[in-house]
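Okay, so here's the structure we're looking at.
As you look at this complex, bear in mind that one protein chain is not there, while each of the others sits in place.
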Amino acid sequence: MKKLFILILLLTNAAFAGDAKPLADDPVIEARLKAMSSELRCLVCQNTTLADSTAPLAEDLRKEIRVQMRAGKSDQEVVDYLVARYGDFVRYRPPVNNETALLWFGPFLLLLIGGFVLFRVLKKHAGSDDIQGEDA
Amino acid sequence: MKRTAKFLIPLALFLIAVGFLFKGLFLDPHEVPSPLVGKPAPAFTAPLLSDSGNSFNTADMKGKVWLLNVWASWCVACREEHPVLVAIAKTGIVDTYGLDYKDTDLEAQAVIDENGNPYKQIATDIDGKIGIDYGVYGVPETYVIDKKGIIRYKQIGPITEEAFFSKILPLVKELQK
Partner (left out) sequence: MIPELGHYSLILAFFFAIVQGTLPLIGVWRNNKRLANLAVPAARTQFLFIAIAFLSLEYAFYTDDFSVLYVASTSNSHLPLMYKLAALWGGHEGSMLLWVSILGLWTMAVTLFAKALPDSFRIRLIAVMGMVSMGFLAFIIFTSSPFERLIPAALDGRDLNPLLQDPGMVFHPPVLYMGYVGFSVAFAFAIAALLDGKLDITWARWTRPWTTVAWVFLTLGIAFGSKWAYYELGWGGWWFWDAVENASFMPWLVGTALIHSLAVTEKRDAFKVWTVLLSICAFSLSLLGTFLVRSGVLTSVHAFATDPRRGVFILLYLVVVIGGALLLFALRAPKVGLGEKFDVVSRESMLLANNVVLAAAAGSVLLGTMYPLLMDALGAGKISVGPPYFDAVFVAIMAPGLFLMGLGPLAKWKKASLPEIGTRLRVAAVISVVSAVLVPFVMGKITLMLVVGVFMGIWVTSTTLILLRNRIVARQDTTPNLVDNLKGIPLAFYGMLLAHLGIGVFVLGVTLVKGYESEQDLRMDKNDVAKIGNLDFKFDGVAKIQGPNYESAQGTFTVTSNGKEMAVLHPEKRFYPVQGSVMTEADIKPGLVKDLYISLGEPLEEGAWSVRIYIKPFVQWIWAGAILMALGGFCALADKRYRIRNKKTDQDLKAGEPQEAHEAYSA
């Protein structure tokens, strides 16, 4: 009898100090939502991601994204859905196209040109072979 | 001469940048143009304000140039815009249809009762779903929709008298031809 009492006590106690439950019903969808929405821009506050924004529209959009993901839409389809409504502005990762080619490749071009110019100048500058190395 | 020219490159680049920066002073970085302009307005059917038995349907609007004004009772800028909408309604040139966004019938009706009703009909969008389809990100927003149901223009923020006469009115007249 006493044992049973202790058992009950333990059980209730265990129920009282419960485990924390994840907020989301479906952790897989939640992880996808998190990954996707942290590359999307919140339209209301404009300087936070959709993932971190607390604006009501962000809340609605996250809800909508969850619904679509549950309905089996791929990440790309969901992003397309948002871009169709709000434009490329919602994407923090601009698409690669003619207009953004300079953005995506410009820095590398700059690096190449810089490297090339430096090499040419150094070649010209060095000139002779009689230079001796110096230890630091 | 050629030797000097290359040292002018930094200055040239800087002046180009200044050109863009100057232009930038007169642009609003917060305004997001709608990709829906030039595309068919998303179709929807929604219950009417204070009359949920009946509904508004975009299909009924075919053959008519109309304005869809997204508003809400909780939106301060909408109150500013309200008298302009009333004035537009009085001219009778174009019909404005309201979309009451994320609002309650009770509060929205109170605003209409107090300030007058500029709308031919008011559809309701309680959960904001229609708003998402139209790419609404801040009320008020107004769409000019043509006879074929194509969105021709989107006004972000309140319609001012100036915006109405300079942009919306000429466009509406053109579309009505």
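A and B label the chains in the order they appear, each numbered from 1.
The criterion applied here is as follows: a residue touches a chain if its C-beta (ideal position, glycine included) is under 8 Å from a C-beta of that chain, and two chains touch if they have at least 3 such contacts.
Keep in mind that what you see is a predicted model, and the values were worked out from it rather than measured.
Student: In the complete complex, the non-displayed chain touches which residues of chain A?
Tutor: Given the touch definition above, chain A has residues 16-24, 30, 34, 39, 41, 46-47, 49, 52, 87-94, 99-100, 102-104, 106-108, 110-111, 114-115, 118-119, 122-123, 125-128, 131-136 touching the missing chain.
Student: Take the complete complex as the reference. Which residues in chain B touch the chain that isn't displayed?
Tutor: These residues of chain B touch the chain that is not shown: 3-4, 7-8, 10-11, 14-15, 17-18, 20-27, 29-33.
Definition applied: only the chains that are shown with their structure count from here on.
Student: I'd like the Å distance between the centres of chain A and chain B, where a centre is the mean of that chain's Cα atoms.
Tutor: The computed centroid separation for chain A versus chain B comes out at 31 Å.
Student: Which residues of chain A touch chain B once you look at their complex with the stated criterion?
Tutor: Residues of chain A touching chain B: 43-44, 46, 56-57, 60-61, 64, 83-87, 89.
Student: Of all residues in chain B, which touch chain A in the complex?
Tutor: 30, 32-36, 102, 127-129, 131-135, 137-138
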